[in-house]
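Of the protein chains in this complex, all but one are displayed in their positions.
Now for subunit A:
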Amino acid sequence: MNDMTPTNLSGSMPLAAPFVRVKDLRVRFVSREATVRAVNGVTFDLARGEVLCVIGESGSGKSVMMRSLLRLHPKKRTVIEGSMQVGEHDIGAVSDRVLSKLRGSTISMIFQEPMTALDPLYTIGDQIVETVRRHEGLGREAAWARALELLELVRVPSPERRLKAYPHELSGGLRQRAMIAVALSCRPSLLLADEPTTALDASVQIQVLVLLRKLQREMEMSMIFVTHDLGVAAQIADKVAVMYAGRIIEYGTVADVLNRPQHPYTRAMLASTVKDQERGVQLEAIAGSPPDLRALPDGCSFLPRCGYAKPECAVAMPPETVDARGHMARCYRVGVEGQRLAFSAPAIQPSVCTNASQLAAARAEMLGRQA
């Protein structure tokens, strides 16, 4: 800690090769009526033991991106391009047999809705024992002991009794913890967690977050954690990626993205989050709605909702601008000043536009001034 060299500014600069490398990932769903472009060129690296939080509004492609890492999409209707490397495995190229071996051992996933991942017909214990036996070839007794150990690890009270319980017999919080136990049963190197705490109330959510963070550190797991709750990201992330219309539009350390957001969408999202605002004062909601993934425009996908747009924003998707700390944003108004990303907007700002007509007026003014 005492010799902070300039090259080590971000604090956790990985020395070894990254454990997960995703390059220009594109996912589209094809049907007779339309093609839905859910993921449109996602690139990131994740080091061993690092936690990446993916945030973004509903429909921005967070779950689709995660499911791609396990190839969980319907084969026939899905086109996946780009490359995904996890450890020495090329996820796009491995055989189904190898992939099913990887699932639950090297890579494990916690789903948005715990009930869909747990089998209602089997007890929690049977499900853990099953996974452990399949992947580690343990005998029944050893597997059962391991199951008990796992429930203790995730702090399920009276674990012996709970091992014999069916999923519907557990409360939401216990079920989520049981699912974490199942996901951790084979000591995965990469844990994919898709909104694992969204359905929980505040007191249980915090228990699960504290637990996940502790286990992740102890087991040196890499983790990709999807959420739309910025408070959750602040609790658990090392790095944060903000997704919009299937692209990462801002990326950086959790402190850089949450405390020094640069992209107008990230800024708007932070401003709209309810947190100690004065009562009676309107919240700064983001006007408009997310783009139609069946017909994405050529330019910046945030343009129809952006109060800072200028003419070139409509021409092409802005390229990545990255500073010395690895903080990245994709916006024509973000540049690098000195060592860091900096947002530069015209002197007179449309400030906050809370409704569509206000926004349209501000944009017209802005575009007129720039043209």
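To be clear about the criterion, a residue touches a chain if its C-beta (ideal position, glycine included) is under 8 Å from a C-beta of that chain, and two chains touch if they have at least 3 such contacts; residues count from 1.
As a working rule, contacts and distances are computed from a predicted model.
The unshown chain of the complex is recorded in UniProt as "Glutathione import ATP-binding protein GsiA", chosen from "Isoquinoline 1-oxidoreductase, alpha subunit", "Glutathione import ATP-binding protein GsiA", "Bacillithiol biosynthesis deacetylase BshB2" or "Dihydroorotate dehydrogenase". Although one chain is not drawn, the whole complex shows that of A:172, A:311 or A:346 it is A:172 that touches it.
Only one of the listed residues, A:57, A:136 or A:320, touches the absent chain: A:57. The omitted chain makes contact with just one of the residues A:45, A:119 or A:229: A:229. Only one residue from A:118, A:268, A:313 or A:329 touches the chain missing from this view: A:268. When the whole complex is considered, the residue among A:50, A:284 or A:323 that touches the unshown chain is A:284. Residues of subunit A that touch the chain left out of view are 57-59, 157, 171-174, 200-207, 209-210, 228-232, 234-235, 237, 254-255, 258-259, 268-270, 272-277, 279-280, 282-286, 289, 354.
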